[in-house]
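The structure appears below as structure tokens.
Removed: one protein chain of the complex. Kept in place: all other protein chains.
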Amino acid sequence: MITLLYFARLREALGTGQEQLAQPASVNTLGALRAHLAQRGGAWAKEMAEGRNLRAAVNQTVATADTPVSDGDEVAFFPPVTGG
Amino acid sequence: MITLLYFARLREALGTGQEQLAQPASVNTLGALRAHLAQRGGAWAKEMAEGRNLRAAVNQTVATADTPVSDGDEVAFFPPVTGG
Amino acid sequence: MKVRVQQEDFDVGTEIAAMRRSRPKIGAIASFVGVVRDVNDGDSVATMTLEHYPGMTEKSIAAIIDEARGRWEVLDALVIHRVGTLKPTDQIVLVIVASAHRGDAFAACEFIMDYLKTRAPFWKKEITPQGGRWVDARVTDDAAAERWQQPVSKVK
Partner (left out) sequence: MKVRVQQEDFDVGTEIAAMRRSRPKIGAIASFVGVVRDVNDGDSVATMTLEHYPGMTEKSIAAIIDEARGRWEVLDALVIHRVGTLKPTDQIVLVIVASAHRGDAFAACEFIMDYLKTRAPFWKKEITPQGGRWVDARVTDDAAAERWQQPVSKVK
């Protein structure tokens, strides 16, 4: 299973902050995972679209589209940060 | 009368922190006052010598050799500052 | 070097006193406090809610402090960032850097703040008379963080 986390505006738009996902065979990278989630349609299609300014982390480290994703990973999606 | 103030290392070297001086006729500028004091000899000659790294203020404003000095003024001599 | 993410308020004086205690090599302590303003982008702000990513947030800040330690002489550093709901005039964030010299303390403190703004996973939602809105990331914050990429002159 992959643990998926969503934060802030994204969490509200998707209506969930966390889910467990059985790793699909086609999904080996962060980019592929994002495309997989976009195929859910609706808010998912909109929020996960390639043009959206979305950040992600794999196992709590900032990640890019080609970052590998494996079973047991924690993957988080979130908007650009605005702390401080 | 001119009020003369000496601070820090200079105060210790001259053995005084404050004095009243009747304005000599030849003394109309800070530079002339310094030369006048240097003529006292001993520690005065040494501390007021032209080569010494000495700062001065007239009426609590940083002054240079050509700053005018008049009766009633407060003139301070001191080493470069080292606060903070 | 300490990182705390908490709902509770903090006291700068208490934290600086703890840092100074029995540390006679410290000559300079620079600190920064971020405060909730009552206006942002022209709208009045009633409250603000801060969300973070538990675990990653603390690790990100620790990495930012480590980077500062690699660039300047840092004897100690502390970052406290509040989460939850805050109102105008409330304190949001505290950065303290202790060094032997003031140039290092100032530079490392400002560096940590600039990087924290653009790298640590926090998100702000403001409640204004028009309703709630998530604060957008600022281009000026990216610019502030990016200027540290250039060589930095060291003044001690």
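Letters A, B and C mark the chains in the order given here, with residues in each chain numbered from 1 onward.
Here, contacts are C-beta pairs under 8 Å (C-beta built on N, C-alpha and C of every residue); 3 or more make two chains touch, one makes a residue touch a chain.
Just so you know, these numbers come straight off a predicted model, no measurement behind them.
Q: In the intact complex, which of the presented chains make contact with the chain not displayed?
A: Looking at the complete complex, the unshown chain comes into contact with B, C.
Q: Among C:89, C:130 or C:149, exactly one should touch the missing chain; which is it?
A: Of the candidates C:89, C:130 or C:149, C:89 is in touch with the missing chain.
Q: Please identify, in ascending order, the residues of chain C that touch the omitted chain?
A: Interface residues of chain C facing the absent chain: 11-14, 16, 20-39, 88-89, 91, 100, 102-103, 105-106, 109-110, 113, 140, 143-144, 147, 153, 155-156.
Q: For chain B, which residues reach the chain that was dropped from this view?
A: 5, 7-9, 57, 60-62, 76, 78-84
Rule of thumb we're sticking to: only the chains that are shown with their structure count from here on.
Q: So, what's the distance in Å between the C-alpha centres of chain C and chain A?
A: 27
Q: When the C-alpha atoms of chain A and chain B are each averaged to a single point, how far apart are the two points in Å?
A: Inter-chain centre distance comes to 74 Å.
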